[in-house]
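With one protein chain held back, the other chains of the complex are shown just where they sit.
Now for chain A:
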């Protein structure tokens, strides 16, 4: 006799599920947008990202074209013109256009570096958590990586390959691996101790299935929040590297580099340094708030 042969036990009349009409995905979005701060942060982040992607189309000027009016202040100040909404920099280039293009490069550096660090780090960390046998080896290599500051690693890579965006991305990516691996490992060890992992084994799941459906699914939200924080940090370090003259090469625009160049005019035209700095600040802030909200939504237990 098999389970399929059993007539269903006598049941009370089915009660309609109050939530049955709402698909799970829409519930996520609803929860995500329920918090006004998070919704605003995501809106701003999306707008910045969109503007960055569309930079070549919407930038009012060529970001590298010089005009004869240098250090023009923003439009809302006394001497400003609407021709250059955010004014011009020390070489007479339109700051709005340069910020749009610069955000593009800054976001690219942040995303790719976080992607590399997050992917490699999470895989190493979760494998460490799952197989105690390899754990000490992975973690010792990790400690070695951890002892290199990101800026030093960047300097070394740039010394080898010359300045450019790619070595900066690689350096920031590698520098993110050990932190991420440590976080992923400690989250993973907590998850591996749960009884449902044993339940998964009892069902007969392979290690791969346990890793993917049990360990990863239960670790990913905590790792995500770490990565969103890390994204902000990486943008800051990336900007610092550009500031030091290691990243994007002039005349390309990058927010950190723009802030560095504005330093020379800080006393006469503070907006040249302030505007890209504010953009960096807003991006990092919004990334952190979004990370928080994302964690709440990815964890079904925190949904009411």
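Following the convention adopted for this analysis, contacts are C-beta pairs under 8 Å (C-beta built on N, C-alpha and C of every residue); 3 or more make two chains touch, one makes a residue touch a chain; residues count from 1.
By our rule, contacts and distances are computed from a predicted model.
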Chain left out of the displayed complex - its UniProt protein name, from "GntR family transcriptional regulator", "Dipeptide ABC transporter ATP-binding protein", "NADH-quinone oxidoreductase subunit K" or "Spore germination protein": "Dipeptide ABC transporter ATP-binding protein"
Among A:62, A:198 or A:264, the residue in touch with the chain that has been omitted: A:198
Contact partner of the left-out chain, one of A:30, A:213 or A:263: A:213
Touching residues (missing chain, whole complex) on chain A: 1-4, 6, 8-9, 11, 14-17, 20, 24, 194-196, 198-206, 209, 213-214, 217-218, 300-301
